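The complex appears here minus one protein chain, its other protein chains still in place.
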């Protein structure tokens, strides 16, 4: 099956990003395609290249990027939400791209399921 | 009176930052001193120099900086919370400084009141 | 239904935008509305549900000038121009909050909780904010 | 009390850290603990309140390895080294959640809601997360 | 002690939890989304009417206006304040506890 994911909260603050990641990994391992993860609201902070959590903690931004590279997952950060929250090309982490909300609607149309994680 | 303020949420997403700002302005107008605003949790995003909200919206980051300049309010962003969330010197807005959690405890000790705004 | 043919022009899915949070306390209401407006360009079957504290979003008379924010209520009026007309407000949510069944900023259909549940169950894509 | 002399060495205020949220679902519990540890350096009169879903923070047996997070329960044990020993857990919050009055990761005082309210009322500075 | 509550009592248990912890002289201030709980004829309104028998209850006017609620619809006895009034309440009470 083709699955799209929407992440509405930033990393570390809320578990939404963790749940979405664990769900995505499990879906990929089960042989499904996770075509796109769309980051909206505070979720855009998942794409910040400047995060530096304690070394013994999970590296949320980095692991999204790795997952995307390994399985060709399209990581899209909403441009409008990102501008409000200080995410731009200059601090966008590897593996992410900035685009419009149309990419979220498209993810709803083109996937068999869209799963939302938020607060 | 000397008043300290703690802001636990980021700008735009939650009203906490707006409430804190309106409260601070009212306190200053009433002749009180707002000695320090401490930004913790997602509140550190109030100090991001890269935010660019729609032009007809309030400019939250900028107005904090202006208030600080006008009334000598110490705007402190928690370093540990900031590192987790991608705020560093390189994207820190004018008027803010990054420091440790001790500054929050100190704000509790040195002020007559500490008012917390969060989610 | 498989989405293998999802990008074929002509695929129409039922999209439901679920609004359950009060406006202004958080940005979810405003940013949800931004997605709804974009969705209009995709010729999908779009519905909006307002229940729980989401009913405050479509009340007439909101005035956030005192908290320094912009009133985004007028934007709901633009939905009609985009042929987004299925706006459902839950009666029980209004009653619990002591709100009448009129006085909305745009025309809405007031439906019972059971009807709202039925509407929800018929969707292909449910977006919650 | 005026704080004009706030930075005079020897000023001791009663600080209460109020914990009302479940751990792991949000970061508040962990980041609250980080402030508490720092506060130890300031020789203040520090208390911690655990009520509502905050009681889950001090339960023994939390294991977040399955969600990829680090267990921060052991950090509560460090509080004793810093002479932070006033940890209050509300009995009514435990009861509502079907939890016993033992099985905590550190020694705590289980108090009634009325006692918790009295403790809260005696503070100079209340930090909520 | 001044207790502030900022969450809608229709969505969150916070108001109820706060009201269970008031002691003599404590007052309650509703801000942000919590102001919707002040409306007469609702379940949280009834809780606040009960609370008013022993405590003062305030509501932040600008937040009421933002959500389209006129003062006349509030439970009788709830006093509306502006931000200057919020500051006054903070200075008049010996400490503030925010229920987040």
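Per-chain residue numbering starts at 1, and chain names A, B, C, D and E are given in the order in which the chains are listed.
The working rule: a residue touches a chain if its C-beta (ideal position, glycine included) is under 8 Å from a C-beta of that chain, and two chains touch if they have at least 3 such contacts.
Quick caveat: nothing in here was measured; it's all calculated off a predicted structure.
Considering the whole complex, the hidden chain is in touch with A, C, D, E. Contact with the omitted chain, checked across D:11, D:37 or D:67, is made by D:67. Residues of chain D in contact with the chain left out of this view: 20-26, 52-53, 56, 59-67, 69, 96-98.
In the full complex, chain E touches the hidden chain at residues 10-14. Across the interface with the omitted chain, chain C contributes residues 18, 20, 51-52, 92, 113, 116-118, 120-121, 123-126, 128-129.
By our rule, only the chains that are shown with their structure count from here on.
Fewest steps needed to get from chain C to chain E, stepping only to touching chains, is 1. In terms of the distance between Cα centroids, chain C is separated most widely from D.
Put simply, the chain nearest the middle, going by average C-alpha positions, is B. More contacting C-beta pairs link the chains of D-E than the other of the two pairs D-E and A-D. The chain with its Cα centre farthest from the Cα centre of chain E is A. Averaged Cα coordinates give chain B a centre that lies 24 Å from the centre of chain E. For this pair, chain A with chain E, the centres built from the Cα atoms lie 38 Å apart.
Counting partners per residue, chain A has 12-13, 41, 84 as the residues that reach two or more other chains.
Within chain E, residues 6, 32-33, 62, 82, 95-96, 98, 100 each touch two or more of the remaining chains. Of all possible chain pairs, the ones that touch are A-B, A-C, A-D, B-C, B-D, B-E, C-E, D-E.
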